[in-house]
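Quick one: structure below, then a few questions.
Removed from the display is one protein chain of the complex; every other protein chain stays in position.
We call the chains A and B, going by the order they appear; numbering starts again at 1 in every chain.
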Amino acid sequence: MSVSEAPKPAFRLSQLIYDSRYRSLTIQVVTLALFCLGLWWLGNNAYANLDKLGLTPDFGFLQTRAGYDIGETLIPYDSSSTHGRAALVGIFNTLLLAAMGCSTALVIGVLAGVLRLSKNWVVSKLMSFYVEGFRNVPLLLWIFLIFAIFTESRPPPNTFKPNADGIAENEMWLGAIASTNQGTFIPSLSFSTLGWVIWLTLALALVAVYFLAKYAKKIQSETGRIVPVLLPAIGIIVVPLVVAYFALSAISSKTEYTFVAVGAEQSMDLATYSEAIGRPDYCAIGSETGAVNGRRYIEEAEVNFRRRDFFGQSDAQSAFEQGTCNLIAVPVATAEAIAADLTEGLRNKAVAGVLTDRYMEGQAIEVSYPVMSPKGIPRFEGGGKISNPLIALWIALSLYTGAFIAETVRAGILSVSKGQTEAAAALGIRPNRLMQLVVLPQALRVIIPPLISQFLNLTKNSSLAIAVSYPDIRGTLGGITLNQTGRALECMLLLGIFYLALSLAISFVMNIYNNRMKLKER
Amino acid sequence: MTTANAKNPSYVRETMLPQAAPPLGQKGAVRWMMENLFSSPLNTILTLVSIYVIYAVITGLYPQFANSVWSADSLSECREILASEGLGSHDGFCFAVIQDRWRQLLFGFYPNTEYWRPVLALVLLIVGIMPVLFDSIPRKFIIGTLLMPFALFFLLWGGSIWGPVSVALGFALGWAVLKYATPIIGELGGIIVATIIPVLYWLFLVGPIVGVLHSILPIGLEFIASKAFGGFMLSIVIGVASIVLSLPLGILLALGRSSDMLIINKLSTGFIEIIRGVPLIVWLFTASLLLNYFLPPGTNFDLMLRVIIMVTLFSAAYIAEVVRGGLAALPKGQYEGGDSLGLNYWQSMRLVVLPQALKISIPGIVNTFIGLFKDTTLVVFIGLLDPIGLTGSIRASTDWNGIYWELYIFIGLMFFIFCFSMGRYSLYLEKKLQREHC
Partner (left out) sequence: MKKTVFLGALTVAGLVAGVASAATLDDVKARGAMNCGVTTGLVGFAAPDANGVWEGFDVSVCRAVAAAVFGNGDAVEFVPTTGETRFTALASGEIDLLARNTTWTFSRDTDLKFDFVGVNYYDGQGFMVPKALGVSSAKDLDGATVCIQTGTTTELNLADYFRINNISYQPVPIQTNAEAQQQYLAGACDVYTTDASGLAATRATFEAPGDHILLPEIISKEPLGPLVRHGDNDWGDIAMWTLNALISAEELGITSANVAELSAAPTDNPEINRLLGTEGDLGAMIGLSADWARNAIAAGGNYGEIFEKNIGEATPIGLARGLNAQWTDGGLLYSPPFR
């Protein structure tokens, strides 16, 4: 018996429309063609319009001098830096704001979500009030309001200045923190030249803790035995750090420091130098113990000076070469070499010399406290500053997003059926472990996906920094740079690409986490 | 057992004792408080802290509200009134500014005599959207919902009535083509023709037709340019227009993203992710600074139209994700059921899948709308005078220079009322859907 082959029909053109095997292909090709046509239309319009205005897209402006100053930067920047660098400053500020916002929003959201489920009537009502209030009023309004509250309710810095009797209107909190309407001034840490060893120690300790946790989990899933993690982890982190601190301090407290100064002659000391030059400008580097103690030394010598703040040695040296400052603290061992190096770079053919003053570098880590400037306009010197726009944005973004996260968390916890808790209790699992081992893993599965989108929202909402003029990427690249150069097309394009890349990166990372937490269906 | 009863010894009670009242600490308010407020040390601390917070907020704000001034012509007059009561200039709010400028905050620069138009439009909007939101209303009223956008447009912008009418006719034309041409040229051809003909009609024929009709029968309202729109009216117009316009696009994108066709899937996904990955404020700046470059040379789109276009694209991406969620939530059996009835893709979507998917998506769509409505405040940064933009203008007048909180409190309250009520509705809907599913 021979099975006759079904006749293979010839391909007809009408099959492209009527045959469902080919139709999808047709539709796709047509769609793609239409899409390309649309793109071409937009591109053509843009070309024609720009041509008419005589504008050509050009990214060269990123290399030109920006000419404006930025109040808050995480990297060295001044008005002679390029527009490209200003954009970079903005990128770092955006990332900082997003990171700060995401972490506190998570904490606030989890707290509020749990408290809203609390049996305590007052607390749960209060939390409902918070959640509804923030969810239903535009974020922009909250930013304005919180910023205004900070401006109006905090005292200006000059009220911290002692009057003739030595009594100030306002006292610093614990003598270290001052919350003013220009920002909050906090102590900062400075490190000695070998400070990187401490960071390295910390990093190694964290890696060790990670492996310890992994090992504990392995033992638990294999044998059921619970290996304690918390106390050993604290030990692993603290002990090496303490050892490193004392070892390094032993070195740095014996390291001699001195000053290199522009126009200093042989064997001149600080007092004679400042007399000769009038008022030296001191390159202050807040993160270096040697520089911080150098400032202290100058203050104690009662020499009239002005401080210029810089991020690091290289940043300060370039300022040195431009003449912004003329006095810098360096280790004695390398002082001559640095002086020679600087002399070469100085523009006005001046000579940099080493002063005769000597002092010790100090401990491996020292705390630098904000103090009221003794002379001139009342302001805080030393320490760190968190500006009010940043605080207002931080609070507003965390509270606003926290309200949404609270709802997510609440939904997640409610989604774990009561039977699970009861079953776990019946197995004799204690309440604190019950939360950790039974409820949370299940609730997290429901919570994480919406949490990702809340983090994305917060990151995108950080662009509302425009409301309080915080210099984020939209404020620098998409604000002042755009405005001063008039390059709207280029700036908006770069801005869009940055946000898109950031969003994709966040969702990529969070999705990895989500996939690890997801119920494994086999 | 009956025997036991019969031999009831005398020391066993024959009747139940009446229930005794619980001890004093175990009843009424005391018990409730013990259980709900002070059940554990932590709970007690939380309660006390909460009560203190509430107390501090109330005592901090009450005098400000109690001393507020409601009628004055300028901030300085307000301060004088406060001073005459022996109060400092910061001891009471000056709500007189709301009294003076509430019209502007609500309607922007819309002519006073025409306020009935936006009000009527709002009423019409609420009535028109009823058939979608409540299924107790007969289905046929939905035709009214479809006609509503044209009526709203006519009321708000005015001009000749023939404009919206002839634009609406374009849709009727498309529908007619779909209905009568499909049997002749097939499904796909029908859809293509039904898209092309109305578009050509809108591009080339509407202008002359309106001209002719208007010269024959000039009916119309005074034309009011978009520049006159401002305040809450602007926020609502942008929000509603964008959501309404983005629905069809969002549904198409959702279908595209769940489609098996590679190119269509990738294009939809790309569009959605690009739009969602970039903040609205960047899109608004694009609308304000760049969109004109991408539109045909020699035309100038109204800034408000550009904003609506951009916000529509923006919300379409979000709606698409909501609808996609709805599509994914439908049991697979529904799709298979449609297929087994021999329905083609569009038929099964139109008759089986979408009606159910959209129904479960409504809470999500309402939530998207709430978010979008709040986000319309961002238009202040491109120079449109929404409520927040108007605060700037009001503070720039010599009368009210220096006023601050009062305007923001008013605006915040208005937004809260709008958004909270819509949020409640979507919650109600969600609960109802849950009940129906169980």
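To be clear about the criterion, a residue touches a chain if its C-beta (ideal position, glycine included) is under 8 Å from a C-beta of that chain, and two chains touch if they have at least 3 such contacts.
Because the structure is a prediction, the values reported are computed rather than measured.
Trainee: Have a look at A:23, A:296, A:379 or A:445 and name the one touching the chain we're not showing.
Mentor: Residue touching the absent chain, from the options given: A:379.
Trainee: Touching the left-out chain: which of A:46, A:70 or A:178?
Mentor: Counting the whole complex, the residue in contact with the absent chain is A:70.
Trainee: Given the contact definition stated above, which residue among B:248, B:270, B:355 or B:402 touches the chain not shown here?
Mentor: Reading the full complex, the residue touching the unseen chain is B:402.
Trainee: Using the touch definition from the top, which of A:235, A:345 or A:486 touches the missing chain?
Mentor: A:486
Trainee: In the full complex, which bits of chain A touch the chain not displayed? Write them out.
Mentor: Output for chain A: 52-55, 67-71, 78-80, 148, 151-152, 155-158, 181-182, 281, 306, 308-309, 323-324, 373, 376-377, 379, 388, 466-467, 469, 471, 475, 479-480, 482-484, 486, 488.
Trainee: List the residues of chain B that touch the chain left out of this view.
Mentor: 79, 89, 100-101, 103-104, 108-109, 112, 153, 157, 159-160, 163, 166-167, 170, 202-208, 210, 223, 225-228, 285, 288-290, 292-293, 296-305, 381-385, 389, 392-398, 401-402, 404
Quick note on the criterion: only the chains that are shown with their structure count from here on.
Trainee: Quick one: report the Å distance separating chain A from chain B, using the average Cα coordinate of each chain.
Mentor: 34
Trainee: For chain A, which residues count as touching chain B in their complex?
Mentor: Going by the criterion above, the answer is residues 17-18, 23-24, 27-29, 31-32, 35, 42, 45-46, 48-50, 52, 115, 118-123, 126, 132-133, 135-141, 144-145, 148, 456, 460-461, 463-464, 466, 474, 478, 482, 488-489, 492, 495-496, 499-500, 502-504.
Trainee: List the residues on chain B that touch chain A in their complex, please.
Mentor: Within the complex, chain B touches chain A at residues 35-37, 39, 43, 46-47, 50-51, 53-54, 186, 188-189, 260-264, 267, 273-274, 276-282, 285-286, 289-290, 292-297, 370, 374-375, 377-378, 380-381, 388, 404-405, 408, 411-412, 415-416, 418-420, 423.
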